[in-house]
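This report refers to the structure that appears directly beneath it.
Only one protein chain is missing from this complex, and each of the others stays in its spot.
Then we have chain A:
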Amino acid sequence: MNLIAMNFLSDLGDMLVKFGVESGFAQFFNGVGWKNLIMIGVALVCLYLAIGKQYEPLLLVPISIGMLLSNLPLSGMMNELVKEGDTVIQEEGLLHVFYSLKGIFPSLIFMGVGAMTDFGPLIANPKSILLGAAAQMGIFFAFLGAIVLGLAFPSMNMTYGLAASIGIIGGADGPTAILTTTKLATDYLAPIAVAAYSYMALVPVIQPPIMKALTTKEERCIKMEQLRPVSQREKILFPIVVSILVILILPDTAPLIGMLMFGNLLKECLVTKQLAETASNALMYIITIMLGTAVGASAQAETFLTFQTLGILLLGVVAFMVSTAGGVLFGKIMCKATHGKVNPLIGAAGVSAVPMAARVAQKVGSQEDPTNFLLMHAMGPNVAGVIGSAIAAGVFLKFFG
């Protein structure tokens, strides 16, 4: 009787110890496990920003949850498939399955963006396209900045690919940044995506001071002529012509521009309403969930809690600011060239971030003169910015891909 009780107690003890040691809690004290704890903290902060502050919640909630789940020790969500011959030694984690598809998500999102975008204001005022080009200056400025930083601090392990991916943050275009990073600097997908989407959410904070500093009150008060109406035929021709042209110039942009214009054609041709509806709603949200959790899950302590992440965050915001300044300054040039017919504020909308950047231009303009309606004028550079940053990404992919 005594023996049974003793065996029972010692077995129970062993089992409890085993249970404790194999639980996730114990892993935090095992080797570099504490880093996971910090990453969980980062995930919770991101969740707070998404839910409490409503910073891009549709993206930041999936990203934070991906980060949380993959950093809970032993969850195995990001496990790679390990095989020995035909026997599976380690099953592939769910989030790793999503992660392995990351290359196609940006293109599918671009299709959805195309199906939601009205290129009418751009077709009505083709000159505004140039503002979308000028606002890509920040991309190249930050690219150079990253190279200089990499030369100054060799411990950053800067590569051309990473420098290019950091620069693309200045394009204010999430899918483009993700596509570029998956091809040129895969390890840094998480910090770059987090930086890109956080700064996009901060457009209304980052942009106005720069816009006001670079323009005079008179310039901000300029009222622009009403846009001409655009025929349906032009709207149908636009995506077809642009895809042929841009992809011939830069074949590397095909996955982005091709799908963007395909989505837009679905919307404008008026005979594929169901497809346009699916691309811009259901499919877009499905992709957002998978891409968000995959990006978040790729935020592992080894690559996220590093000096590079700080550099990425810093250069990202510089890229954004220079892009805004580039757009506004080019707007001023156009203002002079057209004898005051262009309000330079719409240049700031040349960073993509559709339609937030255009709304910021409208808001800053209406602060000076409540009867000034810049929104539609700002949409031209805004959607041109999407094309511009995709082309800039194509340039980087061509050189470093």
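We adopt the following convention: a residue touches a chain if its C-beta (ideal position, glycine included) is under 8 Å from a C-beta of that chain, and two chains touch if they have at least 3 such contacts; residues count from 1.
Everything that follows uses one rule, which is that contacts and distances are computed from a predicted model.
Participant: Leaving aside the chains on screen, match the unshown one to its UniProt name from "ATP-binding cassette domain-containing protein", "Exonuclease SbcC", "4'-phosphopantetheinyl transferase superfamily protein" or "OadG family protein".
Facilitator: "OadG family protein"
Participant: Using the document's definition of touch, tell me which of A:72, A:242 or A:289 contacts the absent chain.
Facilitator: A:242
Participant: Among A:63, A:129 or A:190, single out the residue that touches the unshown chain.
Facilitator: Selected residue, touching the omitted chain: A:129.
Participant: By the contact definition given up top, give the residues of chain A that touch the hidden chain.
Facilitator: Touching the chain left out of view, chain A contributes residues 116, 118, 120, 122-124, 126-127, 129-130, 132-133, 136-137, 139-140, 143-144, 147-148, 150-151, 154-161, 163, 184-185, 226, 228-231, 233-234, 237-238, 241-242, 245-246, 249-250, 370-371, 373, 375, 384, 387-388, 391-392, 395-396, 399-401.
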